[in-house]
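Supplied in structure tokens, the structure appears directly below.
Complex shown without one protein chain; remaining protein chains in place.
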Amino acid sequence: MTEILESLQFVYGPQVANGLAIGVAVVLMALGLTIIFGLLDVINMSHGEFYALGAYLAITLVGKGLNFWICLALVPVLMAAIGYAAERTLIQRVFHHKDRHVLTLLLTFGLAIIAEDAFKLAYGPNPFKPEAPITGASEILGIMLPNYRLFLIVAGAAIIATVWVVVYRTSLGAMVRAAAWDKHMAASLGVPVNRVYAGTFAFGVALAGLSGVLLAPIYSVFPTMGKDFILLAFTVVIVGGMGSIKGAVIAGLVLTQIQSLSSLWISPVWSDPLVFGIMVIFLMVRPQGLAGRLGHG
Amino acid sequence: MKQLKLVAALAVAFAAASTTTAALAQGAGPIKIGVVTPLTGTYAGIGQQVKWGIDLAIKEINDKGGILGRKLEAVYEDEEANPNVAVQKAEKLFQVAKVDFLTGTVNSGSTLAVGQVAERNQRLAATTVSFSDAITGDKCSPNMFRVNAKAGMQSAALVEWMVKEKPSPSVFYLGPDYEMGRSTVAAFKSAAEKRGAKSVGEVFAPLDNKDYSPFFGQIRAAKPQVLYTSVAGNDTVRFMSQMAEFGVSKGIQVVGAAGTVTAQNMGAIGKAADGYVTGAAYSPELDSPANKKFVADFKAAWKAEPDLYGVDSYGVMYFYKAAVEKAGTVDTDKLRAAMRGLAWDTPQGRKTMRAGDHQAIQDMYAVKVTGGKFQIIAKVPGDAAVGPDTCTKF
Partner (left out) sequence: MAEAAGRDAVRAAVAAGDRADARGQGVLAGAFVGLSLVFAAIAAALGDTFFFRLATEALILGGVAMAVDLLLGYTGLLSLGHALFFGFGAYVSGLVLKHWSPSFWLAVGTTLGASALVGLLAGVIAIRARGVYFALITFGLAQVVFKAVFNTRELGGSDGIIGIPQIVVNFGVFSVPANSAGGFFLVTLAFVMALYAVLAWLMRTPFGRLLVAVRANEPRVPFLGFSPWIVKLAAFVLAAIVAALCGSLYPMLRGVVSPELLMFQTSGNAVIMVILGGVGTLVGPLYGALILTSLKSVIGTWTEHHLILIGALFMLSVIFLPKGLAGYALPRLRARFSRAPR
């Protein structure tokens, strides 16, 4: 009996707790991606670069002496502005083309190429790492967890809950869901559809940027970091259902737990292929994912 | 008869004159050094140090009159840390820019590939960064030389220090799961076990791994006295700061490869790097008149401190100078013969290029990171550290 408890405390417990901390951050990234797809029908190949941009903005602001907490609040606002501008100037241009899916994918793909090189140009190739605002570790139920990671879990959960409330319980969210369901109908009902699109894109990348700031103190900041989570984020979105917030949350938490726990039994080099394998299986067997699309359930 | 002799004499004189002018014509232009190094990409920081070291050396050599009266000129190409690009750029340097000598490659794949290009172009090349043992071991090339220390030498210095500090230590190994990461761990492990170390665990994380916390349980359970790691770049930043975050490294001596903590990532690792010990052929803190002058000149020129890669790239230019002066020519075969067994001076002291495998023999040090500086804490003489000659190709 004590052996089981001990292994729970020292082996499984920490893995689950760590997986939870990572999972919350991944969910934030995937949320932005799924919202953008759910509403705009756009596969944002540059989502990872917005994640990186958020982290780099934090580095710049912290470098100017700003407190980390202020950055946490300020960066998403800046990201939203950048995202809004990007949508109006770039994505809108190919939006009404008949080959929209492929074109927006290619466009955001080009954007990703530029972004990565731009980071190198602006910040240099070497890594940065801001100091975590909370240090030390606490013991919860006998499991040691750094305080910052605890904060991640709590703050992340709060943000996800807020997003949920905004999308499903406010009139703003209703407009977004209406535009996703039927944009012409929504437009004729007075919903400013183009602005809703741009605003949604802005919101999605703001979430990605926020994720970047939150993870910077534990994962460091460097030009190629945009590729860190991209495969995992897309897998979460596909498994969860493109456009489903509920799906993204469940899939994100479950997949990160699978990654975290599987490293106990199989060599960690296989955790990426494992995740990819799950994505492939879902694409073959249940392409709509766990839940449906935004506006569609 | 007299006319014949006259004609013969004129012919000889003419031949002599034309060969001399030909030699002089070859000697008229500058000696071109091709540098194919990553100027963009993950290793751009290293490429920057390489460039600084070479540029400083070339300026110094040119100010003193060049080599055999000819000035040196560096031609740079970006290899993007990709062997396929390196091969293309190396060929561009040899064929279009017509360089006499090539250097600058950083990762071992590029060095090996470029060595082959050098063979096909009948020119010589040298690496100042790659530390894979294979380059002067089983994959050695008659046209590739190495002036920096190889992994085996770094391990030798580190093991020497470690067993003096903690006799029969228990060691846990964590490395990135690719060729370099695994072979570095294997080299250190075998050297350490020979000196009485006990291995209590080994784990390999994927390259670019984000989160090392899944491994901390294993490390804690093994209770090692020493933790050896061969991660590099961003992986080091994440590994060390996460270890500090979780308090895993308390009471454990963390050691590792020379490339793990460098000037490029030290800023991001911060305090978490303090106490880290490695085996390397250099530290900017090295207390010798030659090094003090070098560091001062380097700082004055580039407003940055030199690191391992900068000093070795500086040194390779002086290696080339000494070899050309000894051979009296830049002809490939004569130069190769001159390089074998050549001893020359560098800010790190006197190095000797071993003829059997083209590996430079040099003194090695155990170096500890303290407050952002690399403190020298022990020394192993070159001959003890260099290890056996395993190159059988020439």
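Lettered A and B in written order, each chain numbered from 1.
The rule we apply is simple: contacts are C-beta pairs under 8 Å (C-beta built on N, C-alpha and C of every residue); 3 or more make two chains touch, one makes a residue touch a chain.
Owing to the predicted nature of the structure, the values given are computational and were not obtained by experimental measurement.
Residue in contact with the omitted chain (choice from A:Gly63, A:Pro192 or A:Pro287): A:Pro287. Contact residues of chain B toward the unshown chain are 39-40, 44, 78, 82-84, 87-88, 91-92, 94-96, 107-109, 112-113, 115-116, 120, 132, 134, 139, 177-180, 206-207. Although one chain is not displayed, its contacts with chain A can still be listed: residues 43, 90, 93-94, 97, 99, 101-103, 105-107, 109-111, 113-114, 116-118, 120-121, 231, 234, 238, 269, 272-273, 276, 279-280, 283-284, 287.
Just so we're on the same page, only the chains that are shown with their structure count from here on.
Separation between the centroids of chain A and chain B, computed from CA atoms only, is 40 Å. Contact residues of chain B toward chain A in the complex are 40-45, 177, 203-206, 208-211, 213-217, 220-221, 233-234, 237-238, 241-242, 245-247, 264-265, 267-270.
Residues 10-11, 14-15, 18, 22, 117, 120, 124-129, 131-132, 137, 144, 146, 148-149, 217-222, 224-225, 228-229, 260, 263-264, 267-269, 271-272 of chain A touch chain B in their complex.
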